[in-house]
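Every protein chain except one is present and positioned as in the full complex.
We call the chains A, B and C, going by the order they appear; numbering starts again at 1 in every chain.
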Amino acid sequence: MKSVLDVAAIKADFPIFEQSMRGAKRLVFLDSGATSQKPRSVIEAESNFYYTSNAAVHRGSYLLAERASEAFDGARSDVADFLGVGSDEIIFTKSATESLNILAYAFGNPRSAHHVGPGDEIVLSELEHHANLIPWQELAKRTGAVLKWFSAREDGSLDLSNISSVITEKCKIVAITHQSNVLGSIPNIAPIISAAHAVGALFVLDACQSVPHMPVAPRDLGIDFLAFSGHKALGPTGVGVLWGKSDLLDGMQPMLFGGSMIESVTMTDATWADAPKRFEAGVPNMAQAVGLAAGLKYLQSVGLENIHNWELQLTKRALDGLREIADVKILGPQTLEDRGGVISFVIDGLHPHDVGQVMDQFGVAVRTGHHCAWPLIRKLGVSGTTRASFYLYNDMSDVDVLLESVTAARDYFRKR
Amino acid sequence: MKSVLDVAAIKADFPIFEQSMRGAKRLVFLDSGATSQKPRSVIEAESNFYYTSNAAVHRGSYLLAERASEAFDGARSDVADFLGVGSDEIIFTKSATESLNILAYAFGNPRSAHHVGPGDEIVLSELEHHANLIPWQELAKRTGAVLKWFSAREDGSLDLSNISSVITEKCKIVAITHQSNVLGSIPNIAPIISAAHAVGALFVLDACQSVPHMPVAPRDLGIDFLAFSGHKALGPTGVGVLWGKSDLLDGMQPMLFGGSMIESVTMTDATWADAPKRFEAGVPNMAQAVGLAAGLKYLQSVGLENIHNWELQLTKRALDGLREIADVKILGPQTLEDRGGVISFVIDGLHPHDVGQVMDQFGVAVRTGHHCAWPLIRKLGVSGTTRASFYLYNDMSDVDVLLESVTAARDYFRKR
Amino acid sequence: MELDSLYQEVILDHYKNPHHKGLPTGEIQVHHVNPSCGDEITLSLAVTNGIITDLVWDGVGCSISQASSSIMSDLVLGKSVDAAFSILDEFSALMASKGAMVGNEDVLEDAIALAGVSKFPARVKCALLGWMAFKDAAIQADTSWRREQ
Partner (left out) sequence: MELDSLYQEVILDHYKNPHHKGLPTGEIQVHHVNPSCGDEITLSLAVTNGIITDLVWDGVGCSISQASSSIMSDLVLGKSVDAAFSILDEFSALMASKGAMVGNEDVLEDAIALAGVSKFPARVKCALLGWMAFKDAAIQADTSWRREQ
């Protein structure tokens, strides 16, 4: 917890901070949980692909096609290195949402080695984002499988007291978030992974909120699949990643069908290429994959451990400050233990939307509402929250403006 | 057929032409059928989104989120205007491949208003790209529906002589390409559309090879759905479009589940938003949608009619020239009638890969192989073709280098 | 401050003391949500001889959505469905105006205080939530009333 990032230098790498917001305010961007800003190196990596290497990958024997293939394959091995996994285990998708849906479709296909049927159980948690909830609901509906879940506790942790009745012999899939996008809490997944594997179930980690913010090593965690979104990890929009163990991927049926994912095709039949190609039908999002690799490189150059520690320092100051503002209630974890740099709060009697609107006048960008985790919001007994989420380009003065704007929001509606 | 484009001015808008290829050759890019090059305005539209407006759309009440939403919604209405359809009918996907798969999944879902079941018939053609073939094969396998198809004739047209036995009362879906990506032929879809509608079937047009190259008006064609890829239409990689009639989209189940596509969510159930949101789960490919809108604007500024006419002039010169090279055989349509600017050919005794390799030494980028239309290639009785495809940035001298390089390829292997 | 054009006194008054908010018990009942923020409204309505004779709503939402629903109730109660719909059209136009319109006070009364919302595109759907619920309910009520004739 000692590290201090050189945030001034980092901010300078992100062109968006050069503009001013409403009424000449500087941008205090506290919505990285929704999407991150992009450093110049990412934007340029994407542009440079178009300037120098644009061609359909793996489909032509001319120079540009060679360059495109090299850039795209290179991006794949960069992402693999970042996660410490094999290149063939990295599938480029359009988003974490697509990644998770690919899994749900694969497990719903009787031709997949591992699939669910009537009475089989799928285990989730109440912390899940809609992207790691609805695909499984639909899988359950299609196959007759049963959805079960761990309850969320007020402090944002999961209640594992009933783990042996939640994960039983009938369990085939467990899909849990690595960090709540609403509360910032990091649930204790280790016992869940063990319990899942003990009954032969596969474990899927929604790492959207962790991979961009802290070191994540799928092999060390002992999980089977992992999904994250490029745009939350300094990467471009329109690219996500699905990681899966090779031997599992090779037994799975794809979701999307078309060019480049095939081995052989007749009018009535087709066979598939091996992973990762099998899961990447069509001309891929080449420039975005290349941009994502540049984003991950940027993160590595700063250091994921450093980023995580810095976010916790920002979080500490914010928690301390918010606690001193009367009528503000912080939801979820109240300490720095088992959490990342995401804070949800409510102001007594005020609607989050109105709070966010006042904060916007201070140049503060926060998200308000259910954060695509409606079941959790209901469980918390609120209609929505205001959420501040930190990243490597935030500094202590951003926290100060946050606190100032929260106070102002409260006063704006109180006084009148 | 009189129009001549100012290709020098157009080429100057495409930065990729500023580089030289192998041995200081200029780039003669004849693979736009696979993917198009990008004008500066497109690359900058994408970059500018990140520089000025990057935030998750429709999810925040702060200034950047407003700008992002405005840019994204604006892109949607630009695409809608381009096609002459309603904004709510435009779904942003990651590719035409995804667009077509969305349809196949929707029609396979018994909760969709229009869906197929055992014994129902799906009609395709032998001209189809894998992306408009395999999703339907899989739909047939999942549902017990039956695949039928129109045969391709040697000139690249479809044999419609048996139309009344191909499209029967059992037919629910007809999915046909607007232009063959292998031969450049434009099949006569009007009678097929009528026949489909006469039996209550829906008509899906794979417009990947037409929308970027000629005026296409879905409403005038009287079709129900249309798919195209952004990257072939001057747009970025990682974005495609699905157009569908409003009333049909509203009765269809989505393929991808997650954030932003919902109306309400509990742990066990969810309901959907209306189209287009219903079909756009997750944080969308915002920058790419904005880039695509810029690409379509560029096309409009040159004029789609002008582009089509110019491509035909290039095609004429190429057909005339290729015909004069001994041992070269042009496949598909031999005239300018019912075709676009795509030409496939073979050289007697030579493999397309070897031909393409020699052409590459002249700076000529062509595609070789089965072009993701393997059934058609088999039908043509070849192992693959060499394909040249034209676009608005090609000029007559590009055709001359094409011809020169084809002659050289033949001679290279003949002489030795 | 730009904010004051959004949160006018009238709006905060309606927010703190919303009119016709209660338990919607009528036969014609609709439930609308704003999926992006989770705000919800339930609204019930009665139409007699083409006149809106009863309207009660309940819901959770921000000041803009609550105030707008309150103002809408005042405006349409006692009016004919046709008259109410023409007010709705005028209000929708105001919301779509991106700050270019001020609104006709003779028609919109308190609702002109919502003109400032049109400058905040993310909030327009807050202001429209109650109105859209009303529209939906009124169409149903009107249809069922006509059927009974």
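The working rule: a contact is a pair of C-beta atoms (placed from the backbone, for glycine too) under 8 Å apart; a residue touches a chain by one contact, two chains touch by 3 or more.
It should be emphasised that the depicted structure is a prediction, and the values quoted were computed from it without experimental measurement.
Engineer: Identify the visible chains that the left-out chain touches across the whole complex.
Structural biologist: Every shown chain touched by the left-out chain: A, B.
Engineer: Which residue, B:N54, B:T368, B:S389 or B:T407, contacts the hidden chain when the whole complex is considered?
Structural biologist: Reading the full complex, the residue touching the unseen chain is B:T368.
Engineer: Among B:I10, B:V358, B:L392 or B:V406, which one is in touch with the chain left out?
Structural biologist: The one listed residue touching the chain not shown is B:V358.
Engineer: Per the definition of touch given earlier, which of A:E18, A:E70, A:D269 or A:D348 contacts the omitted chain?
Structural biologist: Once the missing chain is taken into account, the touching residue is A:E70.
Engineer: Looking at A:P15, A:G33 or A:G60, which residue reaches the missing chain?
Structural biologist: Per the contact definition at the top, the residue touching the missing chain is A:G60.
Engineer: What residue numbers in subunit B mark contact with the hidden partner chain?
Structural biologist: 22-23, 351-354, 357-358, 361, 368-370, 374, 377, 383-384, 412-413, 416
Engineer: Need a quick check: the contact residues on subunit A for the chain that isn't drawn.
Structural biologist: Touching the missing chain: residues 58-61, 65-66, 69-70, 260, 262-264, 273.
Keep in mind that, in the parts below, only the chains that are shown with their structure count from here on.
Engineer: Taking each chain's centre as the mean of its CA atoms, how far is subunit A from subunit B in angstrom?
Structural biologist: Here the centre of subunit B sits 31 Å away from the centre of subunit A.
Engineer: Between subunit B and subunit C, what distance separates the C-alpha centroids? Give it in angstrom.
Structural biologist: Chain centroid spacing, subunit B to subunit C, equals 44 Å.
Engineer: Can you tell me which residues of subunit C touch two or more of the remaining chains?
Structural biologist: Touching at least two other chains: 36, 120, 123.
Engineer: For subunit B, give me the residues that contact two or more of the other chains.
Structural biologist: Where subunit B meets two or more other chains at a single residue, that happens at 59-61, 65, 260, 262, 264.
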